[in-house]
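A single protein chain has been omitted; all remaining protein chains appear in their positions.
Our next item is subunit A:
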Amino acid sequence: RHVRQRLRRSGGLARPLAPPTDNCPNGSSRPSHDSVEWEGRSLLKALIKKSALCGEQVHILGCEVSEEEFREGFDSNINSRLVYHDLFRDPLNWSETGETLPGGPLEALRALCRRTHPGPVTIALDSLSWLLLHLPCTTLCQTLHTLSHQDSCRGDSSPGEQVHVLGLLHEELHGPGPLGVLSSLAQTEVTLSGALGQASAHILYRRPQQRPTHQTQWFSILPDFSLELQGGPPLEPQPYPDPRVPSMDPTTHLTFNLRLSKKEREAKDSLTLPFQFSSEKQQALLCPGLGQATSHIFYEPDAYDDLDQEDPDDDLDV
């Protein structure tokens, strides 16, 4: 079963997945589609790590996991570059403690559009699915468009002032309409699936005035969220012993005997099978020994029998 993940990302960032050319205009975005079986948060974190290592500031709008859980696995160098906007703890203001981000999810998203920090920045939305389930699709799309094009509005866009928007989308939760719309907003789509325990990413690049290109990349994510690219699809896995489960001998506690003792084996070998035609048997059949009763057939014809002594096969021309 293929599960898909989409990551939304704007161009210009050194992509770990190495596209052929990198001339993306400012403000493009890339959604990443995932599924229950092939989760996409690890890939999102791996891409965030890459952005952070490039010196970018990363803003994360976190709706689905807590800040502690999201920062897990990153070292302090990376973590210092991440700004986590917490929409997880109280997104709908049920606690009424005043700790929640004012204005709810939409306002939080719009606030990201109004950033004043100079320099390239990556905005990660974890997740687009959560936003899509809680905000009207049109509002979300308009806000996303503003988010990725904020530099062009300013008028002083220099090549370094790029905004990269990364979004995590759980494909099974949405219908084709919203998926299509988000897809059209994106410059790159990464759909995750896998086989034999190995994850793969199907990447679709859309560049203006060019045909979209497809690429499939097998990869794995290391515990420190570094991305490791694999050459090709995985081979059939070699069976290897599972260290946790002690190998159980299935031949213990059986109700029947699987092995023979020496005496039993000898008795078995010396047994003649009833329908095995040996020379002794042949002799016994041909020459009935003395005292061996020969068999007789007694036949009493009744009134309806027609005894014909002629051989019925006489008229055959064989």
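Quick note on the criterion: a contact is a pair of C-beta atoms (placed from the backbone, for glycine too) under 8 Å apart; a residue touches a chain by one contact, two chains touch by 3 or more; residues count from 1.
As a convention for this text, contacts and distances are computed from a predicted model.
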Checklist entry - Which one, "Exosome complex component RRP45", "Elongator complex protein 6", "Cell cycle control protein" or "Rab proteins geranylgeranyltransferase", is the UniProt name for the chain you do not see? => result "Elongator complex protein 6"
Checklist entry - Which of these, A:S42, A:Q57 or A:S193, touches the one chain of the complex that we don't see? => result A:S42
Next on the checklist: For a quick check of understanding: of A:N79, A:T146 or A:Q198, which residue touches the chain that isn't displayed?
Outcome noted: A:Q198
Checklist outcome for this item: Listed in rising order, the subunit A residues that touch the chain left out are 34-37, 39, 41-42, 45, 64, 66, 68-69, 72-73, 88-92, 94, 129, 133-134, 170, 172-173, 197-198, 220-221, 223, 237, 250, 253-254
